[in-house]
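What follows is part of the complex, with its chains left where they were.
Which chain is which? They are A, B and C, in the order written, and residues in each are numbered from 1.
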Amino acid sequence: MAKKLQYGMVGGGAGSFIGDVHRRAIDLDGKAELAAGCFSSDFSKTLQTGEQLNIDKDRLYKTFTEMAEKEAARSDGIKFVVIVTPNNLHYPVAKEFLKRGISVACDKPLTVEVEQAIELKDLAEKNNCLFAVTYTYTGHVMAKEARAIVKRGDIGDILVVVAEYPQSWLADTIEKEGQKQAAWRTDPAQSGKSNCVGDIGSHIENLVSYITGLKIKKLIANLDVIGEGRSLDNNAEIIVRYDNGASGTYWCSQVAIGFENALKVRIFGTLGSVEFEQENCNYLKVTKKGQPTQIYSRGNGYISEDAASFSRIPTGHPEGFFEAFANIYSAFVNALIKKLAGEKIDEKNFDYPNIDMGIEGVRFIAKSVESMQKGSVWVDMD
Amino acid sequence: MAKKLQYGMVGGGAGSFIGDVHRRAIDLDGKAELAAGCFSSDFSKTLQTGEQLNIDKDRLYKTFTEMAEKEAARSDGIKFVVIVTPNNLHYPVAKEFLKRGISVACDKPLTVEVEQAIELKDLAEKNNCLFAVTYTYTGHVMAKEARAIVKRGDIGDILVVVAEYPQSWLADTIEKEGQKQAAWRTDPAQSGKSNCVGDIGSHIENLVSYITGLKIKKLIANLDVIGEGRSLDNNAEIIVRYDNGASGTYWCSQVAIGFENALKVRIFGTLGSVEFEQENCNYLKVTKKGQPTQIYSRGNGYISEDAASFSRIPTGHPEGFFEAFANIYSAFVNALIKKLAGEKIDEKNFDYPNIDMGIEGVRFIAKSVESMQKGSVWVDMD
Amino acid sequence: MAKKLQYGMVGGGAGSFIGDVHRRAIDLDGKAELAAGCFSSDFSKTLQTGEQLNIDKDRLYKTFTEMAEKEAARSDGIKFVVIVTPNNLHYPVAKEFLKRGISVACDKPLTVEVEQAIELKDLAEKNNCLFAVTYTYTGHVMAKEARAIVKRGDIGDILVVVAEYPQSWLADTIEKEGQKQAAWRTDPAQSGKSNCVGDIGSHIENLVSYITGLKIKKLIANLDVIGEGRSLDNNAEIIVRYDNGASGTYWCSQVAIGFENALKVRIFGTLGSVEFEQENCNYLKVTKKGQPTQIYSRGNGYISEDAASFSRIPTGHPEGFFEAFANIYSAFVNALIKKLAGEKIDEKNFDYPNIDMGIEGVRFIAKSVESMQKGSVWVDMD
């Protein structure tokens, strides 16, 4: 094993759920190690988190700009930065690192505005950086298997997509009771134009796109704002038309009591269908026309090579959320290692969500909001 | 037990799936017996079916008009007629019987045009007839329990409804191979304006309305026509807005490989949610805010009295499709028996789908088609 | 359709769950009709039940012996009798009818003693009677499909059987509170040597035997008596060895809170496995070595002809407990009609549980009790 790649993190201080997830997921494969951080706008918190995580004190920074400057200046500086801040900071933070040649793994949605996302892409290209957008769920082995099944033509031409992502964590207005994540998610200044479509609708859009390869041509969106004092959506129904003529319906909700994190994607084709559920992520339902429904299970011999290569443990031993995240980082770090070794990298050959997917995600959110504002009419994606 | 009530049937000849279902369902409770029929436009088929069913030959009729006339003229004539023809015949057949004072149980959708449905209602009232529209799925004990749960306020105010009805029987163009039911379902002349929304979308509309009591205020519909040579929809996504401000999303499909008859309704409120699945009809998923999801099972002590009264066998002994149908007929025949005994009947006090629900169903289909034709824009229900 | 066959019933008076089930199940196919009865040892109750069921008063009898005599004497007498009494009466009742040439459909367990069961078989043969033992669950289409799958060799040679039948209705000592069925089930005088093994363990034995064709060679049984004041078993674990060398484990319980009527049979062979669950009776889990688990669903084209011939409605439209019962009666009545028409009948060619299965069931119960009494040691079945 080569020495571990060093990375830094912006955001993800004590109390952040997602910062911890990124760190543990990266640890699971032991290919990279955290070496620098600006975990909070409050430096005392950064110091505290840094100490907990055994980071050298001189690599804990007051601002992300300082961090980008100083790490870029070190000969042993970080090779990539993980951005796990509220949405509105993704763009300015990513910019600082990219322009100094440091690769980026950024949480989704990539930016608030489509233009910002495109700018980041240009910057990454100009400065020869890799860029991953951490859409977790494409990391699941069985999401990859769903993609392989579609690609192989097992379900024929796609006719209909039905996808949903219900949660219930915002059923109460917990942002009023100091729940930190709820506070920024429901705040337009930090979340951007949309809360629910931005946070979880965008996962639907990404996962469907990842599995099917379809592009959305136009969409109709209905966004609901539920709960006193709220201004951003927390429930949405979206009808889409894809470039191949198929239609789809997406539902996402943060007020759907009875559901926790229930991302589910169903793809229907002329020859069969495939269904992936995040909460039951080691399995896949596959039905071929005229045949019984089959339950594919991760880790078996019939799983395609591309998907199977991301499996860590035998069938029947459940993998979960950390493994999905780890798979994204595994592909990203592999690409980065090759790039650092001087190879010419085409990100399309590495199975992590790249900046093009990030841009599509931001566009999807913007167009959904636009459709709603115009009275839930068809809005073209270009 | 009083003598069995005699009924007649129009449609449902040999080879018809649904005629047989209606007859067996009625037999299950032994309160009514088939005594007359016009099972086909081809009289030889009517004779053949009549013989199989032990019907007196002189009560087998060449036309439904003849049947209505002669049965109305008999002192021991049928007390109600069951109409199980293709959709386009519901209206003319029902009219013949109603105007002669014979009550009607008619398959859904009630008619092709809204005006026809309203006319039938007027006719039924004028002639003192009862009228049931056999929306099967409201007959399930656990659909009734879902309604009781909502009514009791267990899930609070309704915020969101998500319902679907995927099937796959029209994935192939089997109407070209002589499959009789497929032939008329896909034929506008017999089916009316819509195939998929008409046949199964209308079940969604009815079941949601039955469980929640909500009325649709407006809707957006996207209807797809899939399969060469077809002209009617077989896949549809519909967004609805209810009178209480809640939103809903309905998906129905006849080309969704992997699903057979998978009507599922989920109702989300401020305090909880309830989920009913037709294919798993002895159970109900209920979640109250902050509590584990509960699996209600038919036949237990905690089931509400209204729902429980329709249960025939103990918990763990599955009831199914026939029982749902039988429950509709059981309520209808009970009402009819009382009416024939001279009681004044308010159909709202009997738990079967009445003609008002039938009218709403036809309107829902018409408005869905209208929205599609106008480019999937909001269309008001009135 | 020929005229309906007339049958009589012993037991099954008002308040009896199972009498009603038998009657409705027979009605479902309309091939036979109830014409005579001795529904209770209390004649006033028989009269009351008879009136509810529209039975001619002169065919309601004070004793089953009187009924057997008088019906046998009528030229239009019943063609078969349904016996739905407590277990201890099966033998004397069946005897009276058989010796007068009236065929019998009797509830399980067939008798209390093995010798009685064998005597009934001899009597049936001598008097040219058919004899069905109403083991309900072999009536399910998907239990028949499981049998077809095993027969066809799809799962290879059978290695292991795991079957269970947990219920919870006797978790409380409801027999003390006047629950009638609990009272006789827990009473050795009416139930026989065993309550739990007798009532539901025997269903396991029968269903496994039906699906696999295996014969039990020897068994070890552990029977528990749970609940104050009880003397009969209500929980049992049984290990069996079959004639082909395979082993099996059976668990039945009436005190297993969380389960209602959860008969489940899993058969493991050298090439695959098959799993049938009574509460989910429209489906079957089938796994072939190295392949994904498949969910077979009743009503599809891939279902074997033998099983499919018992299906009444399309896939996705649930059938249940009544249909299973009806299928047993359907096969039995078909055989009887042919016999009455003068055909020579081999009961093995008709798919209903015959008296040989009934005998095996009584033997299984007796041997289980014997093993327990000897300290849970191996006991041979012959």
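Methods note: contacts are C-beta pairs under 8 Å (C-beta built on N, C-alpha and C of every residue); 3 or more make two chains touch, one makes a residue touch a chain.
Note that this is a predicted model, so its numbers are computed, not measured.
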All chains share one sequence and 3 are in place; how many are there in total? 4
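The definition used in the following text is that only the chains that are shown with their structure count from here on.
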Could you give the separation in Å between the centres of subunit A and subunit C, each centre being the mean of its C-alpha atoms? 56
In angstrom, rounded to a whole number, how far apart do the mean CA points of subunit B and subunit C lie? 35
If I count partner chains per residue in subunit A, which residues reach a count of at least 2? 293
Which of the residues in subunit C come into contact with subunit A in the complex? 286, 290-297, 300-302
Going by the contact rule set out above, which residues of subunit A touch subunit B in the complex? 155, 159-160, 162, 164, 166, 168, 171-172, 220, 222, 224, 226, 235, 237, 239, 241, 247-249, 251, 253, 255-259, 266, 268-273, 275, 285, 287-289, 293, 375-378
Contacting residues of subunit B [partner subunit C, same complex]: 1, 3-4, 17, 20-21, 24, 27-30, 51-54, 167, 169, 259-262, 278-282, 297, 299, 312-323
